[in-house]
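Provided herewith is a single structure, encoded as structure tokens, for subsequent inquiry.
Heads up, one of the protein chains got dropped from this complex, but the rest are sitting where they should.
After this line comes subunit A, so read on.
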């Protein structure tokens, strides 16, 4: 298993070093610094083997986290662990930065002691960790009941929720967050498009509630033979959607999903990601980008980009940003646009065009003249034109059908829970070549 974990700053200085196994020596710390952090070339792989020692690394802002091992470990596990580690640290002290890590190094050591034992990841759920590892140190006098409660939670079946949670108002928030990814050819042909969706839930419920969650998944609806109410047709005009694949938070009973296709779970307290899914069929693309690039001689280029919004006129898209890359040898840019603001950002080599909002079924355009310095350097590989936006619907067409809460022990019923549902569609990688 994992032999050790090191955290470095961008200069390659060690901030945290925790070695779990004897086969990892102190020189491993230096080996990684020399061969990866200070390597001359760009790192070609997140896994490096130096002198029969393997290093797995991830980089967050300018901090390097590296796991070291000499064994044939499960690589998926190691990277998942590193990501989890980052998540845990973030929930304790916010952004991962050199200062934050130095300020909390005792805490980090304490955490590392708890979540990795002999290199085997143990429980890494923040909510539980926080019950007994705190920044201010554990309360000196914990009652015996509390102690055994902690341990049974850490090791228990429902390791993500502690017992005895109470709220005056039982409330839950559901966010359907979708990222639309698109890759379009300059001719307007969709090369690939998919939606990566997440369902994020904030639950403030008392006790150990049992939840059941339903969406308009084609498979489920077809199975139950439910004839859909035609009046309930969603914004995108579909009644059910085909989900390619989905993954769930560990609280969801997977075997039940496999057999009955029902999503049932006891939720963690507070915010967490219930589910991730992916769809590729019948995606309603909120925007269409039509670029037109013309090279006028060696020192001038004309660019025209039209964007068309493609959703119900009653809805409004927000935070629209179109990024048009410019060649490295650009000397000057003149931009004309009817709506929004556009600016040439020399440091980013791009024209950035921003629109606060835009209604459905509208069209808008920008044109620019780019002056170029004559240069005979190697040719410019033109990055794609990318776009950002936010729309108040789910481009995949996903709809929440129900979320039922049962708590048999406490006296509140499904009707007493206040539920909020919100749909947000955002751009993922939304690019036109």
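The definition used in the following text is that a contact is a pair of C-beta atoms (placed from the backbone, for glycine too) under 8 Å apart; a residue touches a chain by one contact, two chains touch by 3 or more; residues count from 1.
What we mean here is this: contacts and distances are computed from a predicted model.
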Candidate names "AP complex subunit beta", "Nucleoporin NDC1", "COMM domain-containing protein 3" or "ER membrane protein complex subunit 1"; UniProt protein name, chain not shown: "AP complex subunit beta"
Residue, one of A:16, A:177, A:200 or A:424, that touches the chain absent here: A:16
Candidate in contact with the missing chain, chosen from A:34, A:47 or A:361: A:47
For subunit A, the residues touching the chain missing from this view: 1, 13-17, 19-22, 26, 29, 42-47, 49, 52, 54, 56-58, 69-83, 99, 102-106, 109-110, 113, 117-118, 120-125, 132, 137-138, 140, 142, 144, 147-148, 150-152, 154-157, 159, 183, 185, 191-192, 194, 196, 244-250, 253-255, 257-258, 273, 276, 278, 378-379, 381, 383-384, 429, 431, 433
